[in-house]
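Following: one structure in C-alpha cells, then a few remarks.
Here the complex is missing one protein chain, while the rest keep their positions.
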Amino acid sequence: MKRMTSTSVLFDVPGPKARARTRIFNIIAILVLAGMLAYVLMVMGRQGQLEADKWTSLFSGNLWVNYILPALGKTLLAALISVFTSVIFGLFFGMARLAPNKFIRGFGTVVVEFFRAVPVLMMMIFFWLFLGQFTFFSPSQLPFIAVVLGLTLYNGSVIAELLRSGVHQLPKGQGEAGLAIGLTPWAVLTSVLMPQALTAMMPSLLSQFVVILKDTALGYIISYPELLAAARRFGSGEGNILQMLLLAALIFVVINFALTLLAEWLSQFLSSRTDVEIKHADGVPGEVDNARPKTEMMFKIPKH
Amino acid sequence: MSFSEQFSTLFATYDVLGAFWTNVQLTFWAAIGSFVLGSVLALMRISPVPSLRWAGTAYVHLIRNTPLTILMTLAILGVWTQFQLSLATSFEWNFFIYAVIVLAIYHAAFVCEAIRSGVNTVPVGQAEAARAIGLSFMPTARYVIFPQALRGSITPLGNTLIALAKNTTVATVASVAEASGMMKSMIEFNSDLIFMIFFVFAMGFVIIVVPIGLLTTWASRKLAVKR
Partner (left out) sequence: MNISQLKGKALAAAALAATGVLALSGCGSSSDGESIRIGIKYDQPGLGYQDGRDYTGFDTDVARYVAQELGYSEDQIEWVEAPSANRENMLVNGQVDMIFATYSISESRLKTVDFAGPYFYAGQDLLVQQENTDISGPDSLAGKNLCSVTGSTSAKKIQDKYSSTVQLVQQNSYSDCVVALNAGMVDAVTTDDIILAGLGATRANQGELKLVGNTFTEERYGIGLPKGSDQCADINAAINKMVETGAWEEAVEKNVGASGYVYDAELNPPVLDSACATVPAQ
C-alpha cells in the first residue's frame, strides 16, 4: 500500500493569492523574530553579556588547546567505547532474548527491561559511588568507567531490543527456509536471520550513537571531565559561562547533525541494496518498535 | 542495628516517596506541554507554508541534537540568572517550572517526529479522498490525517513518554529536589547500604516506566487503524 511519504498531497501547489499570503506571513514572522532577538540582545547588553572579551575568549588558543579539545576528546572517547561495548552487550542479550531456551529468554528479558527502565544518570551515580569503594579502580578513572557502564547497560539494552524486533520483522519464510534445509534453530538465528536484521538496524545504530554522545554530557554530574564540564570550568573562571554553554551546545549540535545525516544517507543506501525494510529510529531515547512480533512461533519445531 | 532497622531509619530520614512524586509531577506537566508543542511543530512541518516547515525542521534538528543536560544548565545559568526571569516567588517552584519548560521544549521535538511518523502510516488515498471532497489543508489535517496519525503514533509517543519520565532525573541539574539527587546524597551518607538504596530507586523507575510500556502496547493494538 502506498504510504504518505511526502506531504505534498495535503495541499495544492500555492497559487498567486496563497503565495502573496505566505509572503505577508513571512514578513510578519521575520519581524516578530527580529523583535524577539532584539529584546534578547538588549537584555544581554544590559547584563554585560555582549562585552567583547566575553566572546573573544571563545577564540583564544588557551580555551581550545587546554579545555575544549581535551574535553571533546574525553567526550568522544566515552561515546566511542560505549558504542562498542553497547553493541557487544546488545548482541549478547539480543540473542538471549531470541534463544530457543525459555529460561535464557526470560533472563534476557528481565535484564533488558530492567536496564531500559532505570535512568542512565542513576546508573552513573551508582557505579561512580559504588566502584569508589574498591582499590581496583584508580580514582581518576572512576567517572569514565561509571559513564561507560551507565551508557552501555542502557544503550546495550536498547540495541538488544532493536535486534530482537529486527529479527522478528523479517519475513517468516526466511526462518522457515533455514529450518527446512536442516539448519538448527541456532544456526538459523546466527547465519540467516541476524545478518539481515543487523543490516536493517544500521541506521538505528547510528541514531543510537547520537543518543550516546548526548548522554555523555550527564558525566559532568559525576565529575567526568567532558565537554560540558570543561565549558563550565572555563566559563566560571572567565565569567562567561553563558557563552561557553552556547559553544558547548553548538559543538554537540554540529557533530550530532552530521551523524544524523549519515544515518539518513545510510538508510537510503541500504534500502536501495536490500529487500529488508530499513527501520530508522529518530534518536528518540529508547525508540524501538514495541509491537509484539508476529513471528513469535518461529522456533517451534513440530515434535514427532 | 539489624538490616530492617537500618532500612526503616533510612527511609524515615529521607522522603523518598516525596522525591519520586516530584518526578511524577515533572513527567505529567512536561508531557502535556511537550504534546501540545510537539503537535504544533508536526503541523508546521507538514503545512503548505515553506517558512513554517523550515522553522519546524530547524527546531527539531537543533533541539534533538543538543544534550538535555546542557539545555537544563542554560535555562538556569543563562535564562534565570542573566535574564533575571523568575517564574515563581519561591525558589522551589521557580526551578520546578523551569525544569518542566525545558523538559517540554526538549521532548516536543521527539513528539513532533513521533506524530510525523504516524502521519506516514496514513495511506495517501485518505488525503486524496479528503481533498477530492473539497477539504482544504487545515480540515484535511484536523479531521482526516491527524486522528489516524495519532493512533498510528501511539508506540513512538509512548516511547517518548518513557524517555521523558526517565529524563526528569536530569532536573537535578536545575536544583530540583528529585529522586536521583536524593539517591546520591543517601548513598554518600550511607555507603554501606548502597545496593539497597540503588535497588529501591531503580525499582521506583521500573514501577513508573513498565506500566507506561504495557499501556502503550495495549493502546496501540486496541486503537490500531484497521487497513
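For reference, chains read A and B in written order, and residue numbers begin at 1 within each chain.
Criterion: contacts are C-beta pairs under 8 Å (C-beta built on N, C-alpha and C of every residue); 3 or more make two chains touch, one makes a residue touch a chain.
Model, not experiment: these values are computed from the prediction.
Undergrad: Shown chains touched by the missing chain?
TA: For the complete complex, the undisplayed chain touches A, B.
Undergrad: Any idea which of B:W80, B:F110 or B:F205 touches the chain not displayed?
TA: B:W80
Undergrad: State which residues belonging to chain A touch the missing partner chain.
TA: Answer for chain A: residues 47, 62, 65-67, 129, 132-136, 138-140, 142, 221, 223, 225, 232-233, 236-241 touch the chain left out.
Undergrad: Which parts of chain B face the unshown chain closely enough to count as touching?
TA: 3, 7, 76-77, 80-82, 84, 86, 90-91, 173, 175, 181, 184-185, 188, 191, 194-196, 199
As a convention for this text, only the chains that are shown with their structure count from here on.
Undergrad: Centroid from C-alpha atoms only, then distance chain A to chain B, rounded to Å. What do you get?
TA: Comparing mean C-alpha positions, chain B is 16 Å from chain A.
Undergrad: Going by the contact rule at the top, pick out the chain B residues touching chain A in the complex.
TA: 46-51, 55, 61-62, 64-71, 73-74, 77-78, 82-84, 110, 113-114, 117, 119-128, 131, 136-137, 140-141, 145, 155-156, 158-160, 162-163, 166-167, 169-170, 172-173, 179-180, 183-184, 187-188, 191, 194-195, 198, 201-202, 205-206, 208-210, 213, 216-217, 220-221, 227
Undergrad: Please name which positions on chain A make contact with chain B in the complex.
TA: Within the complex, chain A touches chain B at residues 1-5, 7, 9-12, 14, 18, 22, 25-26, 29, 40, 43-44, 47, 49, 113-114, 116-122, 125-126, 129-130, 133, 210, 214-218, 220-221, 228, 232, 241-242, 245-246, 248-249, 252-253, 256-257, 260, 282-292.
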